[in-house]
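See structure below.
Removed from the display is one protein chain of the complex; every other protein chain stays in position.
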Amino acid sequence: MAQNDTIIKGWQPVIGLEVHVQLMTNTKLFSPAKNKFGEDANTLVDLIDMGLPGVLPVLNEGAMKQGIKFGLATSAKIAKTMIFDRKNYFYPDLPKGYQITQLHFPIVKDGVVDVNGKEIRIHQAHLEEDAGKSMHDKYDNKSVIDLNRSGVPLLEIVSEPDIRSAAEAVDYLKKIHQIITYLDISDGNMSQGSMRCDANISIMRPEAEEYGTRAEIKNINSFKFVEKAINFEIKRQIKLLENGGTVEQETRLYDSVKDETRSMRTKEFANDYRYFPCPDLVPTNISPELIEEVRKDMDELPEEKEARFRSEYNLGDYEAQVLCSEKTTANFYEEVCKVSDPALSAKWIIGEVNALLNKHDVSLNESNINTKNFSNLILKIKDGTISGKIAKEVLEEMWEEGSDPIEIIKSKGLEQISDEGELEAIAQAVIDNNSSQVEAYKSGKDKLFGFFVGQVMKETQGKANPGAVNQILKKLLAN
Amino acid sequence: MNFKEQRDLFRTKKVSAKEAVQESIKKINGDNLNIFINSFQSEALKQAEFIDNNFDKFKDAPLSGVPIAHKDIFCTKGLPTTCGSKMLENFVPPYDSTVIHNCNEAGSVMVGKTNMDEFAMGSSNETSYFGPVSNPWNSDLVPGGSSGGAAACVAADITSISTGTDTGGSIRQPAALCGVTGLKPTYGLVSRWGMIAFCSSMDQAGPFSRDAFGCAALLDAMASYDSKDSTSTERPDKNFENLLAKDFGSLKIGVIKDIDNFGINPDVMQSYEVSKTVLSALGHELKEVDFSELSTGICSYYVIAPAECSSNLSRFDGVKYGYRASDQKDISKLYMETRSEAFGDEVKKRILIGTHVLSAGFYDAYYLQAQKVRRMIKNKFESIFKDVDLIFMPTTLDQAFEKNRESNDPNRMYKEDLLTIPANLAGLPAISFPNGFKNNLPIGGQFVGNYFSEDLLLATTNRIQEVSDWHKMTP
Partner (left out) sequence: MDKIELKNLLFLARISADEKEHTKIIEKLKNTFDLIDEMQDLDLSDLEPLNNPLELNNVSREDVNNDRNSKGEFLNNSPESDEDYFLVPKIIE
């Protein structure tokens, strides 16, 4: 069970994640109100989302299809019959006083994902409604309720406790993120809350047969915080147990400002959700025909895309993997390849473009780089108009201004000088003006060749075609 | 006046919708039985004028030009809907229930909303926040419940038709106690959209009228497949009014073996026996069937109904609509005080029972066991319906009883539903009709039929009413 490299001070962390994913649908799970983020408060609220007396839920087929898609993507069992249950609790942003969810008969069971060559099992994924939002800053003595999110469809993906380190938890989460964004199940935007994560964490001695008592950390909203929260919690539990204490089974909150987890206020009485089958919704059969329909419409999975990229564009494993790690990047690459050289495009996306994205911490579609201007850049590199060094400059300019590389090259006069006559004249002048270096070179100081190349580049402000310069200098210096 | 006479007067232009509505309004204003929670007189007159002005359009509609009273459990857009509770005393729904919509389309005119047990929980109409309804036959007595106002409204001749809902007998029991005809359709035949939920898996709306004819016409209006209700069923292609005349031939009618063991009052038993001879005389074959499990239905019902109600009524929290307590120290206090101040004792009691039977450690012994009893009852009905076309039995154990009996013996009140509950557990249709008269009070008998056999229930009742007069008696 234990993996040596994940053991910390003789303790093996055991981690399971519950990931809530807001589904990309037009409407809510049980109401025809629009499912959209960022609209004015309480404008996307139907009678049903209000929980008005007498209203009834009707299941959104689109949400069901998204759940099936996730099941297919994780080689899971799709339920023949799924059942919705009510989870009863009082909270002002929960209009009906219960959440409709799935307890015993979820849409998806027994899936698996590959994380760095290791299989992490998915216990189940179930459909449920999101709650509204309550906010506490507008007034001193009042909280305010916005029900736009009330009823938004969620898929809660529950892993088995197969994860052994914070880093592995992040990799698992990234894998889930990759799957849901690849299949347009969700936009996976953690900062907007369309992907949220709870972590169940316990520690055990490697030789122990039973897991330790676990604590649950609620609502962690970034990859970075997942890692930090888990690491903090592992350390806290180790310290606790080594000082003779015990871990309490409880819910904790991660405070990203203080970088710590803390116990949520324990209520006077334990909550008891009193789950029971929702009598407004009878059991839902999922037909093989529906599953086939979803399968046919399903986009390529990351692994499938990688394999195709390797054969279609003749890429290596590493290149294919990096290009396919995010769907937006993969799509970008494919679009560029329609007009540009695949190998050169891959090299530039993986290298310079990714470097810029990382540096500025934005995604490709948020940047000024688009397939049109990037294709033009690759064309200009390929046909020798600009050198790699100049190309980096042009890319920076594109990044800042979003302008077309052809315009940048033209307006700044960055075209590479490849004209042999022109280059030969410059090279000859360099040779004529540096006779002592020529002497030294000819007497065997081969290293000085770079000096001459540098001088030519300096004269041409770097625009000389390096290949041509080498050739010309070799010819002239041989005389 | 019965429904058919009233509708004929409109269709032959002898009485306009407006005149009919004016007559009903006059009676509402003279009502001292507390039948109505709200009446909408100016709206009703306006709607009646609209129907009169569009006579040709409405002439052949099932309820053309007839005043109707709706149980105050159906949401009415822009008009108060209280469900008999302080919680919703000032609640004005922003939408119409499907039943209201269908009845409007069918040419009826709503004159008001009738009194009822709070959130339909009760069998005597005494749990209403707006006070009890008196039985039109004797104002010291209860009209039954929870649709007590709706039954009394027809019995007192204020309107010839009214709507009700039946979760454990809430149409049939008051129909029996007030001497009118009331039908609980098959679960799913009438949409629950906009009908305030008590026990979602049993609640079913249905018609009241003096006779089977009025019930058939009102059911024609009420029943429809509704995509807004996931438990709604495709409506059989039947016109219940036309099918009243259909000859279903000689039927096998099941009568329950040893039914007197259930503690039925001798007067009720006597009427039951008389009805049996009427059925035989009409050419039907009576067949004794064993249904000893019938009485366990009560146990199942008083687990499942409170369980669902405890959840259904959680939305009444003082946040989005309805009553809010003035003590708002914190959110917990707001919930506690709002719900304690605005729910009546019976509702609170059922919420507590329902909360208990669903809570950890009790779920299996209560909720699950109750759902198995429910299965047992359904199975039993299915096996009985292999042998018979209909089951006939009394609707209630007793005739109308005195007010305040409940406080002395609540379980006796619960047992009052003994004979009506099984049909709700199984989702079967059942009709109660007047079949006797003793102590100056009506007595009711009921048929329970197989799924979607409303046409048979109505036609069989209609045949009885052609040869008997119990349904013509008025207080």
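In order of appearance the chains are A and B, and numbering begins at 1 in each one.
Keep this in mind: a residue touches a chain if its C-beta (ideal position, glycine included) is under 8 Å from a C-beta of that chain, and two chains touch if they have at least 3 such contacts.
Keep in mind that what you see is a predicted model, and the values were worked out from it rather than measured.
Within the set A:T246, A:S263 or A:N285, the residue that contacts the chain not displayed is A:N285. When the whole complex is considered, the residue among B:N53, B:S340 or B:N439 that touches the unshown chain is B:S340.
Within subunit A, the residues in touch with the undisplayed chain are 25-27, 32-35, 40-47, 50, 58-64, 90, 92, 134-136, 138-147, 265, 268-269, 272, 274, 277, 279, 281-285. In the full complex, the hidden chain is touched by subunit B at residues 91-92, 94, 186-188, 201-202, 227, 230-231, 233, 295-296, 298-300, 302-303, 310, 314, 317-324, 328-337, 339-340, 343, 348-349, 351-353, 355-356, 359, 365-366, 368-376, 378-379, 410-411, 414-415, 425-428, 451.
To be clear about the criterion, only the chains that are shown with their structure count from here on.
Here the spacing of subunit A and subunit B, counted between their Cα centres, is 57 Å. Contact residues of subunit A toward subunit B in the complex are 47, 50-59, 86, 88, 90, 92, 95-98, 143, 145, 272, 274-276, 279-282. Only residues 74-75, 81, 83, 88, 91, 93-95, 97, 192-197, 199-201, 227-231, 307-308, 310-311, 313-317, 319-321, 331, 335, 355, 358-360, 363, 367 of subunit B touch subunit A when the two sit together in their complex.
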